[in-house]
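Everything below concerns the one structure shown next.
The complex appears here without one of its protein chains, the remainder shown in place.
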Amino acid sequence: MTLTHTLFEALDRVPLVDPHSHIDPRSPASTTIADLLGYHYYTELAHSAGMPRERIEEPGISPKEKVARLFEHLHHIDHSVQWSWFVELSRELFGFEGDCIDRGNWRDLYDLALKKMSQPDWEDQVLRKSHVERIFLTNDFDDPLDDFDTHRYVPCLRTDDLVFNLAQPAIRDRLARATGVSVGTLKDLQSAIGSLFTHFKQNQVRACAISLPPWFAPRAIATDDESAQVALKRLVAAQDPSQADRETIAYWVFWRLAEFCDDMKLPFDLMIGVNRKVYPGGVYQGQDLYDSRWSMIQYSALFNAFPRVKFPISVLASVSNQELVDYAWIFPNVIANGHWWYSNTPTFIRHDLQARIDAIPRNKIIGYYSDAYKLEFILPKYRMYKRILAQVLGETIVKQHGRSESFAIDLGTQILRGNVDSIFFDQE
Amino acid sequence: MTLTHTLFEALDRVPLVDPHSHIDPRSPASTTIADLLGYHYYTELAHSAGMPRERIEEPGISPKEKVARLFEHLHHIDHSVQWSWFVELSRELFGFEGDCIDRGNWRDLYDLALKKMSQPDWEDQVLRKSHVERIFLTNDFDDPLDDFDTHRYVPCLRTDDLVFNLAQPAIRDRLARATGVSVGTLKDLQSAIGSLFTHFKQNQVRACAISLPPWFAPRAIATDDESAQVALKRLVAAQDPSQADRETIAYWVFWRLAEFCDDMKLPFDLMIGVNRKVYPGGVYQGQDLYDSRWSMIQYSALFNAFPRVKFPISVLASVSNQELVDYAWIFPNVIANGHWWYSNTPTFIRHDLQARIDAIPRNKIIGYYSDAYKLEFILPKYRMYKRILAQVLGETIVKQHGRSESFAIDLGTQILRGNVDSIFFDQE
Partner (left out) sequence: MTLTHTLFEALDRVPLVDPHSHIDPRSPASTTIADLLGYHYYTELAHSAGMPRERIEEPGISPKEKVARLFEHLHHIDHSVQWSWFVELSRELFGFEGDCIDRGNWRDLYDLALKKMSQPDWEDQVLRKSHVERIFLTNDFDDPLDDFDTHRYVPCLRTDDLVFNLAQPAIRDRLARATGVSVGTLKDLQSAIGSLFTHFKQNQVRACAISLPPWFAPRAIATDDESAQVALKRLVAAQDPSQADRETIAYWVFWRLAEFCDDMKLPFDLMIGVNRKVYPGGVYQGQDLYDSRWSMIQYSALFNAFPRVKFPISVLASVSNQELVDYAWIFPNVIANGHWWYSNTPTFIRHDLQARIDAIPRNKIIGYYSDAYKLEFILPKYRMYKRILAQVLGETIVKQHGRSESFAIDLGTQILRGNVDSIFFDQE
């Protein structure tokens, strides 16, 4: 057994807490493979390879028809890492035994999966096979949080709408319904946000989270800032508020979120770098891209102002990884968090992880999260990561530094699991 | 035989269509090795290593004298990948058998090469040994295209002059001569450009191409835009037109080119990122560098506006590669194209190619082009690429994903050749 394999085997046995996902706790597992192939990674790649959006998203088509249509184009991505996830989960979870999955044999797989997914304990089976104990969610701010097991499915307050979308009446209506506060002034808004935090805190929330565009550069704005007060009035009154007012309110709300995280001892996950709707003609969730020209220095005021708040940070592009490494090397409250979205491919994971292991304190590296929408994806995504982690640990820690295998396994275990515990659960 | 070697052998047998070169179809092969060592890769490196430009470019020196002088400095680059191309082509094409080529033995090589190059079928020999069937050119907009074999040498309409240099009277004169239209108004310009496209289309053109500076951010400008009309008038009248007018016309012309590509079903090769004449004291063609701070997002309006136009895109620096990968992952009309200029070295090719193979649909990766000025360079440049491709396929597809060798060879063949056919030749 090679060194890499030995390390992988040990790491693969570690029980996981997945610190970021989009799992719906009311429907965590899939009912057909249409739920899996409907994941935007596949629809957007099929579309990119030539499949019209209309054909993918035609309303009313059956799950089986959707899968049949997708397979007309999925051979264009049969070499990709995204496809390897689907093949691996089909083998490990459904018992699929073929070499490849294609137009010729997908119906067998469909039925095989359907039988498995129909079993009443399918959710438990998937979690058990994936060695997953707990999974963080991405909860809307108005999620009642009262109809699922918050031990297994850990609430995480997602705040994009509060920061960026308060100009939309629908968002303000949802905020009013969730909090009983109809926002007219900054004081109202402060109070509404506070009651969201209280509600989440009462329901075992373990993180606040947000995704941020490249241009965002948080700045301190006082709770009663005059210009923000005026901006909010215009925002609430106007049909189409100015970009300047939107940004003022975005910065105001963001700073309040950091204050509440400080008060409530909540880590604040920052996922930095995405531009929304760059390709409005794209499929659902397949429209976002980015401008990689931003810098961690945009967040220096934030990191300086909130030394007690832990900021687990994900960056969208690998060119930002060295800045993340170096800010985590210097700032005690900056933590490197996973490999996000467009950087969640082996080439970038390997490069970024190596740099992190070289130089960041070992208690400040959160190795991975699945970002999954359905439980079935946790297994293959984590497996991909664990293979790379085993390889990097073998090369760096064992071969270069001459440390023992058990030292490497301890380090890997801390990166995979231990730091999730200490960062999200040991703070009170 | 190792896996990498097996894959390389298979890929090395694939007949090539080289989708971008600067070959002169009236004089495609070299007559002495001065033609090869006069390639700017060597003159600029010799100059960078300490050789005065004046000594390299002294008018009237013989080919042999030029080579003799260059060898006074070429030992400074005998470790470089650029030099490895010259050594490999000398072995494969001239039958050179030594270990190294230096001040001590270049005269023998000169004579050896001269003998080969003097053979009447030298061009055919080179193409045969290089497994090259067809080669794309870089044609000036006023190229008559009537005195070479456009099957072997595929016309490609190069448009830098139309977009960036219309302020020069000499360019407008050439345009007038080529089209019969003397440009005074936007309508004239539209008509002149249209007749160029028609002429190229009648002569088997297969792509329109342009190289672009980092600041360029195409925007929609109407055919009859008022401010562009005014800008064009000033451009034509003024001695030294303003930068603003130049840019307005650049954006206007560029948008028209995209429209004509759409009408004529021509792929539009974008080579993005070069600043011209950053080092005006440099040797011929050795003066251009770049500012790597640009983003693919500058082209989002273009990609959205022309969904039917295929945009094979090359980026100058490896830090732009992930954006290229991700825009090709999302936009159906964005295609990753080769490894351009300063990124055409093994370290960057390997990194960039791995990321592309991880995540881009396989029908949207054009592996390589030679960018060669003389036929002899096609062989060693493609060999370098094929070695890296074999290595990446072996590691990624065979070892990581567990696919078969024949699957990897099929994928590699599609990347090397198949996609050139489907993207440039299957569109009508």
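We call the chains A and B, going by the order they appear; numbering starts again at 1 in every chain.
In this section, contacts are C-beta pairs under 8 Å (C-beta built on N, C-alpha and C of every residue); 3 or more make two chains touch, one makes a residue touch a chain.
Given the structure is predicted, the values throughout are model-derived calculations rather than measurements.
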Looking at the whole complex, which of A:H351, A:K381 or A:R417 touches the chain that is not displayed? A:H351
Touch with the omitted chain, as defined above, among B:L45, B:L93 or B:A113: B:L45
Among A:M117, A:L379 or A:I397, exactly one should touch the missing chain; which is it? A:I397
Among B:G38, B:P267 or B:G286, which residue is in contact with the omitted chain in the full complex? B:G286
Which chain B residues touch the hidden chain? 44-45, 47-50, 76-82, 84, 99-100, 275, 278-282, 286-293, 317-319, 342-343, 345-348, 351, 387
Provide the residue numbers of chain A that touch the chain removed from this figure. 293-297, 300, 303-304, 307, 319, 322-323, 325-332, 351, 354-355, 357-364, 396-397, 400-401, 403-404, 407, 411
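Rule of thumb we're sticking to: only the chains that are shown with their structure count from here on.
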For chain A and chain B, let me know how many angstrom lie between their CA-based centres, rounded off. 39
